[in-house]
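Note that one protein chain of the assembly has been removed; the remaining protein chains are unaltered in position.
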Amino acid sequence: MVLFNPILILILAAILCMLFWVKPQIQKIITISAIFLFFASAVRLTYLVTTEGIQTVQAGEWPSPFGITFVADTFSALMVLVTSLVSVACIIYALENIDKSRKAKGFYPIFLFMIFGVTGAFLTGDVFNLYVWFEVMLVSSFVLISLGSGKAQLEGSVKYVILNFLASCFFLVGVGLLYKITGTLNMAALSVKIKEVEEPGMITLSALFFFLSFGIKAALFPLFFWLPASYHTPPLAISGLMAGLLTKVGVYAMIRFFTLIFTHDTAFTHQLLLIVAGLTMLVGVLGAIAHNDFRKILSFHIISQIGYMIMGLALFTPLALAGAIFYIIHHIIVKTNLFLISGLTKSINGSFQIKSNGGIYDYFPLISVLFVVAAFSLAGIPPLSGFWAKFILVKAGMEIHQEVIVGISLLVGLLTLFSMTKIWTAVFWAKGTKKLEMLVSSENHFQNSFLKEKYLMIIPVIFLAMITLWIGFFPNLLLDLAIQASDQLIQPDDYINAVLKRN
Amino acid sequence: MNLIVALVIGILFGSSIYLMLNRNFFKLILGVIVFGYASIYFLFVISGVTQNNPPLIREETAENLQKLADPLPQALTLTAIVIGIGVQLFVIVLLKKVYGVLKIEDLDELQSTDEIDQPKNKEE
Amino acid sequence: MMVYLFNILAAVFFTFFTHEVYTEIPHTALMSLSLFLGYYGVLWLFSWFYNKRHFKKVPMAIGLFLFYIKELWWASLKVTYDSLTPTHHMKPGVIAYPMIAKSDIEITLLANFITLTPGSLSIDISEDRSILYIHETYIQHGDIPKYKEKLRNGFEKRILEITR
Amino acid sequence: MAEVLIFIFVLAVLAPFLQRFHRIGLFLLSSSLLGVLVYFVGLVQPVLEKGSLEYPYQWANELGVSLNFLVDGLSLFFALLILSFGLLILIYASSYLKGDPKIGRFYMYFLFFLGSMLGLVLASNLISLFVFWELTSFSSYLLIGYYNQKEKSRKAARQALLVTGLGGLAMLAGFVLLGMAGGTYEIPALLDNAGLLENHPYTQAIVLLISFGVFTKSAQFPFHFWLPNAMEAPTPVSAYLHSSTMVKAGIYLIFRLNPLLTQSEFWKDILLIIGAITLLVGAVEAFRSDDLKRVLAYTTISALGLFVLMAGIGSKDALKAAFIYLIAHALYKGGLFLVTGILDHKCGTRNISDLAEVRKKMPLTALATGLACASMVGLIPLLGFLGKEMVYKASLSFTSWNWGMMGIVMLSNVFFVAIAFKIFIALFLQPSKDKTTQPVNEASIWMLIAPLVMGFAGLFIGAFPEFSLKSISGSAVPSILGSPLELDLSLWHGFNFIFILSLATIAIGFILFLGRTRILVWMSKIKIPFESLPEKGYQNVVEGLQKWANSQTRWIQNGYLRNYISIFIFVFIVLVTFHVIRSGLIFDELIKLGSQDIINNKLIILFLVVVTLVFIFLSKSQLMVVAAIGIIGYSIALSYTMYSAPDVAITQFLAESLSLILLILIAPQLPGLVNTKLKIKGRYLLVSILFGLVMTWVTLMGMGVEKSSPLKDYFLKNSILEGKGANAVNVILVDFRALDTLGEISVLAITMVGIISLLKVSKINP
Amino acid sequence: MSIYYLLLTLAIGVLFIGVMLTMIRFLIGPTLPDRIISLDLLSSMLIGILALYSIVSGVDSTLEVALVLSLITFLGTMVFANYLIEKMKK
Amino acid sequence: MGIRDIISAGLILIGVVFMLLAAIGLIRFPDFYIRNSASTKAAILGLGLILLGTGIYYNQILIFVELSAIFLFIFLINPLASHIVARAAFKTKVPFWKKTNLDDIKELEKKEKDKKKAD
């Protein structure tokens, strides 16, 4: 039952928020308490899974593989946990960052619905059910990304919505093919069935549909176009959550499918993933280099980093997968944080254009430190969390002699550093804008009053930065979990036995 | 029989993409709708079709359940259709709003969010 | 109004009840229908004792229905004939028909029955609800007043009989 | 040991707060450092006795990464160097940066750097060494960019970070390879593994990657250009990082891994070539420069080249020489940098030609400079002399082309001599001219402590090498060599050939100094092409990268939705086609197709679909197009009816109508279908047709698969028994798979809210 | 196959011809109302087809499809008419 | 083939013929109003007969009720829909056939104009 608690909390809270539609204040209280409850239930779930092993539950008590299975292995539990972490951060940030009209038009319930969808996607053990969760998540994100109807928002969301719609349809087609070939929808049962099926060619064909569908959702090359077109448009509490979380749901699904189900033809599928991973890294980082808008740079970095995660999957060794998982967790936290920080600098300088920024280093040392932690972690400066993620992948790649991808990953690391220092130089080190200088000189304690006023935006940033530091200095806990998770993925017998109740 | 169904699906998929590529708001919507049909129809027919034996259990059919159609793809299709409705309606409203706010008739003009903004003063 | 509804429901109930009790009676639609009509007829007869109005209106309604069936049949044949033969001999026209019908329900029923009859179509109702614009495909000899007269003594008369 | 490092890092974090208490804060900081220094001095005796001390700490065990620390002669020597210089320079800096509001940050970065550097030399695990290595790069980035409001500082800092970062990443790869080859990242264990790299397949790669890291960090040609630029940093930083510590991290690493890497001839060759080039380029450039800091930067580069060269020679003598010269260099170069800082402070310029006769007002400064320059020239009895002697000896003992080696080393030393003269004579002895600036008074004692201590240390150690160096270097050099060694460290070896060479060097150097104006004119005519090339190369790479990134991003992320869609579809087509050809799927199915009857009543649906689609493409009326789409939808619903799915059919009819009806309601507010100026491109038509074909084929293939599903039987059997309903589809929807349905209605609710928010929020919020 | 089913199949065929003819009217118009009423007739024919198909196929639940279809046609026609009037107002 | 089947088949065939003729009329009639008034209503008769035939074939009360419901809905909705479309067409001035006799409304219009003038 532990498995249903998170989603029940979220959906009940969302419904309550809708019932109190005209009272955003009450919605706020409901949402915050729900998110904290969700966090607690995620912690409990993770604790159970890591200590007692894989947890499963059959919705409605219908036995597997007939009913829908909810299953949490270490990977899923970790994903739920990190989801709860960033949603705590984002909702607190949102209290200050999201304006009243958005709050009055359904921000809270949709926020909850989105996390509801994400959590469901992480926990379900059924292919079609996964589709449903994807849709819940996507439609919520459609709403969130267009909420407020700013010009840029609308433009970006057209591409976001259309391309993601196509991806969902491909998902459906893939589900259809898979059901036709194997006669089941349960992921564990699929894993078993696929080893018995005589048409490997057909399975690969269905794998291609999933690859493309998840590829769009995860923003892989050359399917990522929607992401840089849209992620920078909504308010930052929203884009922070999306940037951190949503693409990773695609990556999660990709990893789940290409470890549990589609392992019959790795020479083709995983090689394809490897090539795509390399290109994704490169093209993403080049995009980041090209841009001069804080959030656009960050958006392109998401793509680039997705490449690393897929690289971990494509290498397909226990260590590589552990690296991918480590990378995902690290990236969700860091990327969300960077988006949130960009919101802070924006509220200081009034612009996301890095050239129209400056002076943060001189007047806001705290914010600068927080940025340093996140940005240089992203660039892989040791011993921040990003270093470990990259190191594991490099090690794993070297071990199976994939020098090319390792080389690319290292080079991209450098280019990431290049563009992070670009932001640092222009936004933090550079001289403050005239407006900022004026404010600082005219108002006594301008800095302090700013920090006090925006404390709701700063606390979550500090919170996430602490996690980043913690992972960096004490990587062992997460590392052990990631290795546990990757062992479960590489050797899916435990998973299958837990779901199908075989012994 | 397979060929015809397959052709219908292929034609639907192909033409929906063609509609979407037309740089026109309205055709984009139509393309989305047709693409939705095509994939849902695919989901339905691919898992095998049975003629004239709906999965309604009656006294006369209770003996030979194997004859009945597989209810699962039908249920999946139903769910997909309803979800599709939600998404389609959202797309429609979104494009309406985009047109209302941006006042453009050509989808190609929707590219400001992809542009690389050039800085005013050059540094670094 | 309640009387109509009650009678129909009662007839339905009796029909089912009969089926439950006398299982040897075949469960066919024709049998059920006849049972229903039988029960309804009896109930209608009883209403002579407590509701004269209802007693009178039911045959009128049936009369209206039969009249409509007759009109429908003949008009359909006319249309059928026309759709197979050259069309130039048709003499359509638009008629502004001053209604006696006044209430919403009267006007609606009139307009609908006209529309339901093949070859005629109610196009519009004037703002002051006095005139019904009708498009008629077969105006015999182009005689509009005669058509109006026919309508007056046909549908309108029968509808008003029921509603008033 | 980790506690010490944590202490330093905590100190670094606290520094900005401590700084608020001015003197007391500084006192706390420096006495803490002194305490650490004393702690390490206390380790000298144990190290001498035991050879090495190990301090194990766990870290990321699963990855083979530990935080083990190793204190042996080599690391202890470097630790002492780092701490003592650190202490001196901290005191100097407190005075140098007096009144700077951001001095707290300076202390923070400085201590942060110091701690990282300490960690670097103490770490006994390759990966943790790398961690500290990168931390030094990062903290030096912050230090170089200390004057963050100056664009030049920012640029220089970024350049240094990127260049060393590039090398660092290569080095990481090298370390990982080395770890794979040796099965561990623990340096002692690797060093114990004799002959590991002699014939290992990875050797070349390891050597190349590690040397790449070393060369960027230690400013070897062609990566040296960042070092002169890094002089944008405050002078104490230059003195500390860029003369005595950070740039020597590479040298440290060479020493540390020497026993392992000298197994590779390739390693030696690279070191020789790069070292020699760097040595010369640095010396010549230093001679040509006028800015004192630049001069010092280039001599530092040259000296670093010398260390690398010595390591390349690799003989016992050479390593010994490198080690001794390293101390000498640290002392005199540190002193000179600090003096430069003093001059800059007091006179407002660092240009040699703008300064003269400083001695009168600043005698102590002159003294410190004199001592440093004497060591640089190599006068007896300064440590510089000893260093040079040993270097010459090592060069001569080089096996293959010892005269050439000797020539190169000597040439560079000649330049050094000339430069030293130039600094001391031009600045302090020459009479002042009109334009030159004159200082008013001597610098404060706090600024003078450090250079004086360094100068006298050079004198003292040089005069009594046995006493002062024997113990520490006797324990350090064997760590470098990997074998025990008896050190011979006397100042005076007699009037031998090498001594003559030393004298000759000084003499020629002096002549060079005298004729410097003419020689410089002559030199400026001959362009040394490869000096400016690397930096230009760097700029070109950065700019090229930027341009490439711009054009490529513009090309890929071009903003056209149609392109995005068609690329997606195109990728799909390519992948499927590739897979089909690869797996030969197509051929089976074509045979199956041949045996099918293709005419039946479903043709009507095909017909309806095709006709209406044609109509859609031709029609210009929104309503008609929508109605036509409706017909397609109805045809599909009809076929659901025929395929035994009444529920689906009803739903399709309803859903279909609903969305089209709502579309029609909103159609007047959408742009029309006519867009005459637009012509759709042929390639899109092609993509669409291909996509249609591929999907047709996929459908055929899918339908061709024979299957039986246990799910079907289960649902049909249990629909009435367990689900209490005869309509299996509905029972699945509300019971067996109710969770799907819950998601489905959630989607509807979300869409509803979304539509409300889209249509009701009229105000645009930024 | 009995004569009865043969006749019904024939009837369905005839209805399909009717559908084609109606489609022609839909395609050629010329006015919007023409198209709307042709859709109306089309749906009537579809209902007829479904009713007959239920006999031929032996699946009585097809009738329910027909029933729902008759409801939805109503809505469709209303909205089309509304569109017509909206357009007229423009 | 029993008597019920014969009746059923007969009704259905007649109904189908009416439907077909309605479709032919839809093609052949000269203007919208005639097409609307003539053809779509023929469908009522045709469809009614088909449904009746179907009901007789099944001869089950529930199916009969369902078929009656279909007919009831058609019967209620069809004229309404026709009326509204016709009204819309009339208001949007969809042209009448050239032979259509418009004397009556012209007369009325004249009267109204006179009235206005009088006012």
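Going by the order they are written in, the chains are A, B, C, D, E and F; count residues from 1 in each one.
Quick note on the criterion: a residue touches a chain if its C-beta (ideal position, glycine included) is under 8 Å from a C-beta of that chain, and two chains touch if they have at least 3 such contacts.
We take it that contacts and distances are computed from a predicted model.
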Hidden subunit of the complex - UniProt protein name among "Branched-chain amino acid ABC transporter permease", "MnhB domain-containing protein", "Cysteine desulfurase IscS" or "Simple sugar transport system ATP-binding protein": "MnhB domain-containing protein"
Omitted chain's touching partners, listed by label: A, B, C, D, E, F
Sites on subunit D contacted by the missing partner chain, in the whole complex: 646-647, 650-651, 654-655, 658, 661-662, 665-666, 669, 723-727, 730-731, 733-735, 738-739, 741-742, 745-746, 748-749, 751-752, 755-756, 759-760
Subunit B residues touching the omitted chain (full complex): 54, 56, 78, 82, 89, 93, 100
Missing-partner contacts on subunit F, residue numbers: 69, 76, 80, 83-84, 87-88
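Operating definition for what follows: only the chains that are shown with their structure count from here on.
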Remotest chain, subunit D as reference, centres from CA atoms: C
Whole-Å gap separating subunit B and subunit F, where each centre is the average of the chain's CA atoms: 36
Cα-centroid distance, subunit A relative to subunit B, in whole angstrom: 26
Multi-partner residues of subunit C (each touching 2 or more other chains): none
In subunit D, residues with contacts to at least two other chains: 154, 158, 550, 553-554, 557, 559, 561, 565, 642, 644, 646, 660, 667, 702-703, 707, 709, 711-712, 715, 736-737, 740, 743-744, 747, 750-751, 754, 758, 764
All touching chain pairs, where touch follows the definition stated at the start: A-B, A-D, B-D, B-E, C-F, D-E, E-F
Residue ranges of subunit E touching subunit B (in the complex, touch as defined): 57-59, 61
Residue ranges of subunit B in contact with subunit A within the complex: 20, 28, 32, 35-36, 38-40, 42-44, 46-48, 72-73, 76, 79-80, 83, 86-87, 90-91, 94-95, 97-98, 101-102, 107, 110-114, 116-121, 123-124
Touch list for subunit A against partner subunit D, complex: 11, 18, 59-60, 62, 65-68, 99, 101-102, 105-106, 109-110, 113, 116-117, 120, 124, 128-129, 132-133, 135-136, 139-140, 142-143, 146-151, 158-159, 162-163, 166, 170, 173, 176-177, 179-185, 199-202, 204-205, 208, 211-212, 216, 222-223, 225-226, 228-229, 268, 272, 283, 286-287, 289-291, 300, 361-362, 365, 376, 381-383, 387-388, 391-392, 394-395, 398-399, 406-407, 410-411, 413-415, 417-418, 421, 425, 428-431, 475-476, 479-480, 483
